[in-house]
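Note that this complex is displayed minus one protein chain, with the remaining chains in position.
Going in written order, the chains are labelled A, B and C, and every chain counts its residues from 1.
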């Protein structure tokens, strides 16, 4: 398959993460667990967040869905685990901006690392939700965990 | 105005009846009075029927509306007054057939007399109801009058 | 605004409307003065729909193949065009319906009403803004109240303070009357309605096509209009409403597109506007409406309005010159648009319309779906000439000449 569009969607990095997802499986301890669903296509994710003070100590998940949603979850965990919440949130926002860019934005590789591979997804409106599923679940769970732990800021 | 379509709608006979309607005004005696309305255009008629045994002894009416509906009422009274109910009903049916003919029927002048002038109306779907208003009122009133007088057949 | 557009050149504009070259029968060219019933459509609109159907047709949403993405982008793009045409800040406030009537029924179905509540409408409403509220009041036990009319065809607002009270939940009225041409003071009525917390719905079916309408400043909470009267196709209408209002209202029709999750136990609904768009929407028609608002914006709605105002004045002068003719509605240019109803002494509107048609002049006759207003003025029907951006003085001249012939024929 050599159509350039396709390659820009299914980057090798995405396929790698899809085939060998990082941090998959639900782990203890955690302060919040959420279940998110994309009703349009049936993609599902259950995601747990464990905070250690201001730091995202662990993110674990289970779910099923297309390669984009699965790879995105994997890449996301790589990016946020170990980061202070504020910094992780900034990465999330950068990723959101990329997804809304309709392919017009040059992604910031320093911030997004492997997630730059998703730049092409922003040109496929129907797939953006797939790429965002895990991120939205993480954001939701983190907010709940912060509430849970008494608010870290 | 010389367009042939128009002449075929507004026949001189129609205009004559419109300008000088016959049998207009409500008269006694009568066995049934009805009020019919064409809500689309607001044409209205109040019509009375007086039967004498099997004969349509008198038909009187008041109303307002377009030239077609007014002339049709006038022509109708000429045709049914004095006729046995059965014969008058046959004329009504012939007129109905003419109206449904889309201009394809050669009207029977022996039966319809002046009413042949309405042949052209059948080509104007929006006007057929105007031409039929008085006839429908007559049919309704006659049926009521027959009931009233104990049924003449 | 006007300055950004080319000068308004009716002769050139008429070339965009192929139907205007038609003869209604050999030798009798069409003189179309029935735009309040439906407008004609410019080539740009017909071409946009044809192109959609010939190149991009697919069902919208949820599709990931190329055509489906193109169709979705065109459909949602049309929503954005319509939103910006009426000054909506958020395109989610634009719900596509099948016509203006459905838009008003939608609102009348979903606004909560209870016994003791009141809905206020006016005596000059189109049936499409009467019957939905009659039905809603029947269902709910609410009471329908009417703003009356003055002799010269305006709303009688003298008792507005009594009519609109704490019990009033909805005030619904027409922006520009299709029967009388009257333009109503939206801000005044809306202010009163908002004082008591009522929802204000404006029937803009005859205003959005003819004048700049800016929903951000109009004062209404909801506005309905219809594609086929604004150079767009039949089969599409619009309900605009404030986002928070749309969000709090329950759904209308159920089905595909409007759901979030469907299970046997129950369903949850999509976010607005899709919550109110059950089933395959009028996709090609949305594309057509998008092209129509582009066309109107290119001309400039200020310029369209100015042209029509000028021509309406010319039309009123012409009509006033006809013996035995009475205008039903405002006789002057003050707060009125280009739909002018009239009656000819002793000649029934049906006969007027029929004879005008013989000269190729198309006017509408009847009660114009505003029977309560006709009853108010003691007439069963009127003849109505109505203008649009492609109308010109020759059209008006043909009407006036035609009316002369009508008078002599029935004289």
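By our rule, contacts are C-beta pairs under 8 Å (C-beta built on N, C-alpha and C of every residue); 3 or more make two chains touch, one makes a residue touch a chain.
Just so you know, these numbers come straight off a predicted model, no measurement behind them.
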Contact with the hidden chain, among C:10, C:131 or C:379, goes to C:131
Contact with the hidden chain, among C:201, C:365 or C:406, goes to C:365
Out of A:40, A:55 or A:89, only one touches the absent chain, namely A:40
Residues on subunit A facing the left-out chain by the touch rule are 1, 3, 5-6, 9-10, 15, 39-44, 64-68, 124, 127, 130
Interface residues of subunit C toward the undisplayed chain are 18-19, 22, 24-25, 30, 32, 34, 37-38, 40-41, 46, 49-50, 53-59, 62-68, 98-102, 104-105, 108, 123, 126-132, 134-135, 146, 226, 228, 233-237, 251, 253-259, 261-264, 266-267, 278-285, 350, 353-354, 356-357, 360-366, 369, 371-372, 375
Touch rule applied to subunit B and the missing chain gives residues 37, 39-41, 124-127
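Convention: only the chains that are shown with their structure count from here on.
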When centres are defined as mean Cα positions, the distance from subunit B to subunit C in whole Å is 39
Residues of subunit B that touch two or more other chains sit at none
By the touch definition above, subunit C meets two or more other chains at residues none
